[in-house]
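See below for the structure under consideration.
Only one protein chain is missing; all other protein chains are in place.
Chain IDs A and B follow the sequence of writing; residue 1 opens each chain.
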């Protein structure tokens, strides 16, 4: 297994590889990104045609862009899409025109309080066009006539979803959704794309699991809506889920609870993230794709893991969310936290004590000290806790919480008790 | 609509008008008071004959008083009912006698620690008589013989209840009970009589409401018991209720919860009163008529709103609870707080999201910003919260609480969503 440094560098390398691609919610950039992921994990692609009804929405026309620039009266190019993917408003309709600065200005977006940053703007569901530039660039534009060109196509095509399914022994699954539509923004969301890809690759190599894992890569909002519309029959088996985003910045972790707020996913993530010094936040219906998974008609046990959440760092949705804003170290630590959460979910079973009346004898089973009168050690305490609490209704996380012992110790005690036939998994293995 | 100053003066004027009347739990003073209320709101009167069994109680004989005095040996009147209604123990039996000071003293009530205040004493359910005077007056009485006269009548008659019913579109009702039996005491309870009367008059003028409102004016304890005994068939429709009392003094608001403690009435009142800096208290079976509504056989969602509660201010049940103890400003503010609570109850419905699977598109419905990439505003947050939480089990108050947004903003978002058919009221409109 790679060490954390090497792992961080490999994650960062994938971010660097994906950074130049101009992604959107449909189109060639998204397909190119999924193809890159597919070189690391087995990825099934699904193309959903434009116009397909998905609940209250419709899959939009496909967008592709070749060229976009603004030239001043002297023919000098003052804004050029080739130097940054953010320069064109995502989903801009084609335009070729000459106009005055006054007429042009409503189409120009800047961040007034950040002179040298380019904002990220989109116009998915309204026909319009525009350019993004720095405030300093805007301020320098002289009055006069400008030539404007956006050479884009917006027409029937399809929306692409990528899915990596790693089956488990049971029908229960963990969903991991990562949005793959943002253009050159490193933290949001190349960081999570890299982490999710590596997570899937490493899980795939780790042999049989109780839980299946389903990694979905697609556009934000319309992607999760489309996936849910096409996978309603799978929802019953989605026992846990995580939306991953913004996992490369220097901030601490933030876990946002599911709508229900106390699912096993929530408790597992809280256990892991609190021990890593992270913050736990209640659910709110604003954010990333958890909004769809936690809509009242689904109400799934899907939480969200980020470092600094969307909108709470100045670089968010600007050109400053670049390769310098994320680090190999943060990426590697994010991957480790995700793996730890999945490990806890995997082991967090409800068991039934097979000798529920009085304590069983642990000594003859090789699980207990034999000279009486001294105090039991931590592992013996863990055995007693697991036996006492395992009535088929309490999972190992709740036993860890009540006992104050580490989950890993509790899980080890449970395995030891299963080995001597004192414990069996409850029919419904764990809580949702 | 009147401004707060004018409103306060009009409320205070009604207190001043009612102050001289000698009220009791039955009799002409109570009727005169209800007649005054009936000049402001449509009031149905109900006379319940003495001796009528009402649960464990019996409607008492009716009491009326014409004259009461004590004269000393020289014939000088030393205590006279004509100068203050509190001077005679309420429900005193008639007496005409001459007696020594020693024999008289057991019939004289004072407040030893307040030399110049007259106490308020009653003797509803025991045949006896007495006078109330100041400690200073008592101390000044020389030994000797006194002539005593109480010209009262205590005999078969009836107990009077006044009821103002404002029907709503639904069968669900809000009960507002205000005790109307105390003689010349301004805060307890002319203040609440004025507030309740104005509240009813203003509601009557505000057009159709979802909820009906039922204002009941009657004596404390025996009045609410009698009303409940005669209206058991209405109890099922009493979804909310407030006992109003002591709403004119300078203290902050105190809301006392219903027996259940977490009814929609409680949550609405707590929301309003906490934002006005008031105190919230748990239920206790001592106080005003909430005791009857919250007896275990009814257990209604009836809380109590006061300013300073009974017994917690020295002027309570003394002649110092006079016209100087209440203010137009406090009365107007109390009226505003009551209206706000009723408004919240009116709007606090459980809704069902009509597009529960994933978020609906708000932009095409004119409810959302169209350029993506920026953060939604507060109203858009409110829309998302209402949609996410509206599964038919959570009322708008609970959504306001969970979101941290103002109830008024949440209610406005709900109305906007109803207008575009994204929301419908749940079959059981709201919690009790």
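Remarks
Just so it is clear, a residue touches a chain if its C-beta (ideal position, glycine included) is under 8 Å from a C-beta of that chain, and two chains touch if they have at least 3 such contacts.
All figures in this text were calculated on a predicted structure; none of them were measured in a lab.
Across B:26, B:85, B:122 or B:353, the residue that sits in touch with the chain not pictured is B:122. Interface residues of chain A facing the missing partner chain: 353, 355-361, 363-364, 370-376, 381, 384-385, 387-391, 402-403. One chain is missing from the display, and on chain B it is touched by residues 54-57, 89-90, 119-126, 128, 221, 224-225, 228-229, 259, 282, 284-286, 291-292, 294-299, 311, 317.
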